[in-house]
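Missing here: one protein chain of the complex. Every other protein chain is in place.
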Amino acid sequence: MAVRRLTVDVPDRGETSATPSSEEAASTEPPVHPAALIEKARAVRRHVIRMIGHVGSGHPGGSLSATDILVALYFAVLQHNPRDPHWPDRDRFILSKGHAAPALYAVLAEAGYFPVDELSTLRQWGSRLQGHTDVNRTPGVEMSAGSLGQGLSFSIGMALAARLDRSGYHIYTLLGDGECDEGQVWEAAMAASHFHLDNLTAIVDRNQLQLDGWTSRIMDLEPLADKWRAFGWHVLEVDGHNLARLLDAFRQAKGVSGRPAVIIARTIKGKGVSFMENNVDFHGRAPSRDELDKALRELA
Amino acid sequence: MAVRRLTVDVPDRGETSATPSSEEAASTEPPVHPAALIEKARAVRRHVIRMIGHVGSGHPGGSLSATDILVALYFAVLQHNPRDPHWPDRDRFILSKGHAAPALYAVLAEAGYFPVDELSTLRQWGSRLQGHTDVNRTPGVEMSAGSLGQGLSFSIGMALAARLDRSGYHIYTLLGDGECDEGQVWEAAMAASHFHLDNLTAIVDRNQLQLDGWTSRIMDLEPLADKWRAFGWHVLEVDGHNLARLLDAFRQAKGVSGRPAVIIARTIKGKGVSFMENNVDFHGRAPSRDELDKALRELA
Amino acid sequence: MAQTASIREAYGRTLVELGKRDPNIVVLDADLSKSTMTRYFAEQFPDRFFDCGLGEQNMVGIAAGLAASGKIPFASTFAVFVPGRTFDQLRMSVAQPGLNVKIVCTHGGISVGEDGASHHSIEDLGLACSLPGFSVVVPADAAETAQAVMVAASTPGPFYIRLCRPASDVVHPAECRFQLGVAELLRQGDDVTIIATGLMVPAALEAAAALAGEGVAGRVLNMSTLKPLDREAVAGAAAETGAIVTAEEHLLHGGLGSLVAQAVAETHPVPMAMVAIKDTYAKSASAGELFRHYGLTSTDIAQAVRSVLQRKAPRGR
Partner (left out) sequence: MAQTASIREAYGRTLVELGKRDPNIVVLDADLSKSTMTRYFAEQFPDRFFDCGLGEQNMVGIAAGLAASGKIPFASTFAVFVPGRTFDQLRMSVAQPGLNVKIVCTHGGISVGEDGASHHSIEDLGLACSLPGFSVVVPADAAETAQAVMVAASTPGPFYIRLCRPASDVVHPAECRFQLGVAELLRQGDDVTIIATGLMVPAALEAAAALAGEGVAGRVLNMSTLKPLDREAVAGAAAETGAIVTAEEHLLHGGLGSLVAQAVAETHPVPMAMVAIKDTYAKSASAGELFRHYGLTSTDIAQAVRSVLQRKAPRGR
């Protein structure tokens, strides 16, 4: 029933033919499914930019920084079944940084949870694709989010339930780095290790930017790895745009026993669109018509 | 105008004549004002037990564990003036663990903020001594508390104000160890170091017990020192019942520059009353008539 | 003298009952299991009990995750910490997804007493009623508590149940049945209706008895469900008795008085008086003293009835 690795059987929508971007191609270790995953990520980025550009609002920066993480998860890590979103034994993915919804929607559509065409309805009246994730409206979405800091607690609940039910599924939770300012994240971090939840992996999208600017200037998080370690977590640090390294980190994280693991994924906000990269202006603003065209050319 | 060290000119209320308890007397390093401070602490403990026993409710355990810390602060560390509680240049003490109000009231009364006789009005209609601290009712109290986790944020506000006003006063904040479960404490910890507040010293009353039991069992805090360090604080660890060591720690903490300091004070909940020590039952229950007599005999 | 029984005790015992019947029942607390009485469940079912320490926000999120995984979580602490400390978590993680989370808080109101303002929960009902999809219940005694907790367990969707600290007067015969969303008629009368909730129900009955001696026939409704409100019972009371007094251990704002006033204004406007805590925080003292000082006694209810009767339109004749 479960579809384990969807990577290879993804439908070619005629959008996956370009060569990988230089940074990704330069990766020293070859990714597990290099071409397919990299192409998938490129397609997702195009969707993200189009969706946001089309409706005229949304959060491109944090969607693009998270894209490779999401692609790695949905096409090479998670055990899930797009034809049966409620399959009880599926791995769970919780998007705590709910404003990256466009990237999640694009990945879900590419994975087959709903038609890719539906992506263009983002944020419009009647759409199943709300501005921030809504568990009751979108197939494949596991949690409603948008108010930051709440996803890890929710994930603990799922992890405890899995343990009670003796189910083997794993819970993955994606947090923003700015989101780690929230006290609730540390309440949850403390509890997850106290409860010895080794069926839980958190990923921090460490793009160094929050809404008002650089995290180092607005609210310094460093030493971030030490923080998680002091809260009892196994810490992995990885290039969040290197799919091979990401897959490796996910493998290692799942192998940790007796405590949860966190992957601090070093990313670039706006990754893949030159003028959005490291540009805080594109945290929460849509590209203009011209910018959209330019971005799509870069991602062609 | 300021009264710097009140230790020596404390009024003898006929309660300070007993010999120090064995634990305290066994301290290898002599306290700075050994007799006076130790006697003061003993008197405060007697007040605490009497007040709570009299009204029949309150929190003896966490009041007794915090007593030596409070005595050290009010009789040897803080620059303050009981005759002028609002003296602008006073050092500030914030009791974040508001349920230790009885210990604070006893210390304030002993320091001269209000008559010692008033202590017997605790928690009764019309009293200035509310069940948890109320800044608008009790002379010398700097913050209303009782909902845990809020004092450190408040202290940051005071520390920022001191910096804006170029005032040299120092802010001291006492937290419970269970209180450190609260996310807001870590929001504040992160911000205090981000703002480089070296005019702020936190003290954690590390008595290893919270309400439901041992912190290690309910919500493990260890490695606690690493947590504070990873959040950018200078960490000192000390025997929280050794007045000499406490004074030394306060001196060191004040000397730290560029970031805040935290003193993790190893304490015993219920300290000074044999049957209350390490006994979680006395977190929030008053002694019976018999228990009260027994406790007072031990503290005589 | 009225018999009393502990509402909290009833809660703790009912949880154990539920735990025996249904392995999906799980219980959470935030370092107050000895006060909320979830400790009974913890002792019997340690694997299904999760103490979250002093992390109320985290507790609510964990409960949501458990509910999303098919469990039926009961999460407890003092009413002053949930919903107040966790409103956004209840909104985002529970109410918006409509998850099957049961929040049962003890130590509601000012009957908490000596702990003082920091521990007096006088706004929790207003907050809980601000959560679309929640059912909000305030049982009046131990028997009703046990039944309401059972109903919550078997009714899908989020609940907020507010309990009080002190043992309370028994108002219900053992055979009576709590019905969600239905006002309970405790005393018939045609001159005025007293609508009360929680600890104010016995006070309302006392007031009605006293007023009977003055020739005033007061109807008494136990409005144990605040949400969904029994608007029919309210409209009926307005139409049939022409005057309404509400009584609650809560701020005037956002609680029973405000819900009833809205229903009355939209259906059948009549004069109302509201017995509630005026816009202030209470001090430390015994529960009884606080009820006297903040105007929550049967005498205050009777007085409110007399004042509202003076404003009542003469019966159509």
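Should a chain be cited, it is by its letter among A, B and C, assigned in written order, with residues numbered from 1 in that chain.
Methods note: a contact is a pair of C-beta atoms (placed from the backbone, for glycine too) under 8 Å apart; a residue touches a chain by one contact, two chains touch by 3 or more.
Everything numeric in this text was worked out from a predicted model, so none of it was measured.
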What are the shown chains that the omitted chain is in contact with?
A, B, C
Just name the one of B:Glu142, B:Asp177 or B:Glu291 that touches the chain not displayed here.
B:Glu142
Which of A:Asp68, A:Asp91, A:Asp181 or A:Glu291 sits in contact with the chain that's absent?
A:Asp181
Could I get the residues of chain A that touch the absent chain, sorted low to high?
55, 57-58, 98, 123-127, 129-132, 134, 144-149, 178-179, 181-183, 210-212, 215, 218-219, 284
In terms of residues, what is the contact footprint of the unshown chain on chain B?
134-136, 142-147, 150-162, 164-165, 183-184, 187-188, 190-191, 194-195
If the missing chain were put back, which residues of chain C would it touch?
80-81, 83-85, 87-88, 91-92, 95-96, 117-118, 123, 126-127, 129-133, 244, 251-254, 257-259, 261-262, 264-266, 269-274, 279-281
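The definition used in the following text is that only the chains that are shown with their structure count from here on.
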Roughly how many whole angstrom separate the Cα centroids of chain A and chain C?
42
Chain centre separation (chain B, chain C; CA means) in Å
37
Chain C: which residues touch two or more other chains?
52-53, 55, 57-58
Could you pull out the residues of chain B that touch at least 2 other chains?
181-183, 219
